[in-house]
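Every protein chain of the complex appears in place save one, which is left out.
Chain naming follows the written order as A and B, and within any one chain the residues start at number 1.
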Amino acid sequence: MQGKLKVIMLTGRTIEQGVAKEYGKSSPEYYEACSMVYMDADEMKKIGVKNGTHVLVTTPNGSVVLRAVKYPRSATPGLIYIPYGPWANAVVSDATTSIGTPSFKGTPAEVEPAPDKPVLSIQALLKKEFGR
Amino acid sequence: MLIKNGFVFDPLNGINGEKMDIAIKDGKIVESVNDRNAKTIDATGLTVMPGAVDIHTHIAGGEVNTGRMIRPEDHIKDVVRKTALTRSGTGYSIPSTFVTGYRYSKMGYTTVMNPSMAPLGAKHTHEELNDIPLLDKASYPLIGDWWFVLEYLQKGDLEGCARHVAWMMETTKGYAIKIVNPGGLESWGFGRNVHTIDDQVPNFGITPREIICGLAKVNKMLNLPHSIHLHTNNLGIPGNYVTTLETMKALESVATNGKPVCHITHLQFSSFAGDSWRNMRSAAEEISKYINNHNHMTFDMGQIIFTDTTTMTADGPFEYTLYQLSGHKWVNSDVETETSGGIIPMRYKRTSAVNATQWSIGLELALLVKDPWKMFMTTDHPNAGPFFKYPKIIAWLTSRKARMATLKKCHKKAQKKSLLPSIKRELSLYELAIVTRAGQAKALGLKDKGHLGVGADADVAIYNINPEQLDIAKKYKTARRAFGNAVYTIKDGKVVVKDGEVVQHVDGKTIWLDVETTEEMKVDEEMKRKFKQYWTVEYENYPVFDHYVKVSDAITVKASV
Partner (left out) sequence: MSVINAVTCPICGCLCDDIEVTVVNNEVVKIKNGCAVCEAKYLGYKSEHRIRKPLIRKEGKLVPVSMDEAIHKAGEILANANYPILYGWSSTNCEAQRVGVELAEEVGGVLDNTAVVCHGPSLLGTQEVGIPTSTLGQIRHRADVIMYWGCNPWSAHPRHLERYTSFTEGRFEDSEWMSYVNKVKAAAGRKKLLSAQRREEPKKAHATAAESVVFNKPPETLQKEGRKLIVIDVRKSMSAEMADYFIQVQPNKDYELMQAMRALVRDEELDVDEVAGVPVEYLREVVDLLVNCNFGVIFFGMGLTHSAGKFRNIEVAISLTRDLNMRTKFLIMPMRGHFNVSGANIVFAWQSGYPFGVDFSLGYPRYNPGETTSMDVLLRGESDAALVIASDPGATFPKRAIQSLVKHPLIVIDPHMNATAMLGDVVFPTAFVGIEVEGTAYRMDNVPLPLKKVVEPPEGVLSDEEILKRILKEVRLIKSQKTNQKTEVS
């Protein structure tokens, strides 16, 4: 079955992202650790996304192609989790709600399969978003 | 430098308003200087005093800074612009560090003592002290509830306790033994408190009486320049004067040579009679009677100022009580193995019978205690009020007219209870010099401060008061202005403030004690072994290393142990 999934998007730390950032933001480890999204296993089946293939995540702030990974510890229906990094920030909400802190967690998002779209490298992503 | 022809008040050298010259060379007071080469300051018609000394003011460290962080509303009303010579900053009740230095100096202060330093956070305290310009400073480590002190005193091992206290004093680069609500802070670790000086501290089998007397004896063994510095049990509770009297009585056995063995700080908060907030009244009469008949204690006032300020003490349980009374924002900060702390904003109002009575108590104590060498002027800044309101207190102390004018605006109940109407005494300029400089320096054991004799540090304050022409008791508003804006403040022989403006930057020194005991190696080894059990930091990372003190003034002390 194909289609779009409506979810709440969380962004945050993972141990892999923490380790990889110490190697450098342009390292292959960082790319692996951060250009991905944890999803609920059943929901992935529902929209026809195989583990490790690409998805397009869209929010009112933008869209980004990420590698979908089954969340290993439990079911997380209605939630996706993207590690901190430039890929997450392509779609994260910048609403600071008058206090200076963006809404990194809790933004509504849509996920659809995008098996043929590439996940951009950090250089390509920065070039696309900021022209440098 | 030569300060010519001023009216000099130097109580430690018995000088009471004589017209004389003060000679300065290389940052020290000297006998004389060559007239022609010296920079001359004409002090004709002006009052010349040693730079003022503040024995107890919370200006640096973790607790003070947390207070700053949580009170942006306190800063927005009091901003300080950057100038070519001075950094920007904010006030009001908890000024930023640069502003603290400038404001103290503008009042003629040259030495200040930060009275509460949690040893684990000592580096933080020293970092902030480094950023307070124009003043010499020191800090007292909180050790009244330190596990090592409790354990050694419980064992009855006074010498062992003394050696560990010496280790702590050096390690934190501290100046005096600070004790706050002894036994209460460790009890507060599990949310409890002590209520008499004979209550047992849970898990440690020791009483506040044993802690206070034990540390007073330790202080003597270590030959420290200041006595123990004590914030009593039951602070701020109606009826607590009984505890204060019991504490002072307990210390009589430690006093042997007529020198003070204990300094009780912000005594106003510990002098309440009555048994509830409704019938709370002043116990200044009872307390001052005791003080007048004994010579083993010194005190500072903790004088209330009617304004919006911030309380911050190591007395965690007491700050919680204030939270329960006021519902205001409340910070609690317990420190592992060592001490506790709390912060609550507080507004003192004339229309509050309790606050007004507190205001009266501070002044009653200062005026009923006959010997000015025993009672010093403070507000326990910022607990009872911000330090730059000191000139108000000076007016109240030296002018009956001033204090009666304020009393008349207070709650009727407080007016009725107050002893002030019956007190006619007005401090003279000489006595004022004692309670704001000479007496404070003497109690602290700072030999080169608080006086203008040869060899003293050249810290001088010159005020626009002509004793022959101005009656400060009558013209208290003029006196207040004069003491709030020194004509000159001289630090280490350099003019740093002129006509209330900062004109030169000096760093000021941090004074601390290098205590030499026997068996220092053994204590070090023991601390190394036990460190991990007690703290969550490594032994190696705990001390205040030399580079943490920008300008160091270490005083070597040879202990008798």
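As a working rule, contacts are C-beta pairs under 8 Å (C-beta built on N, C-alpha and C of every residue); 3 or more make two chains touch, one makes a residue touch a chain.
All values derive from a computational prediction rather than experimental measurement.
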{"item": "Omitted-chain contact residue, chosen from A:Gly3, A:Gly48 or A:Gly62", "value": "A:Gly62"}
{"item": "Touch criterion as defined above, residue of B:Phe98, B:Tyr241, B:Phe318 or B:Tyr390 at the omitted chain", "value": "B:Phe98"}
{"item": "Option from A:Val49, A:Leu66 or A:Val92 whose C-beta touches the chain left out", "value": "A:Val92"}
{"item": "Subunit B residues that touch the omitted chain in the full complex", "value": "60, 62, 65-66, 68-72, 75-76, 79-82, 87-90, 94-98, 120-121, 123-124, 127-128, 131, 189-191, 203, 320, 323, 328-337, 343-344, 533-541, 545, 548"}
{"item": "Hidden partner chain, residues of subunit A it touches", "value": "8, 10-15, 18-20, 22-27, 41, 61-62, 71, 73-76, 78-79, 81, 84-86, 89-94, 96-106, 122-123, 126, 129-132"}
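Everything that follows uses one rule, which is that only the chains that are shown with their structure count from here on.
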{"item": "Approximate Å spacing (C-alpha centroids) for the pair subunit A, subunit B", "value": "57"}
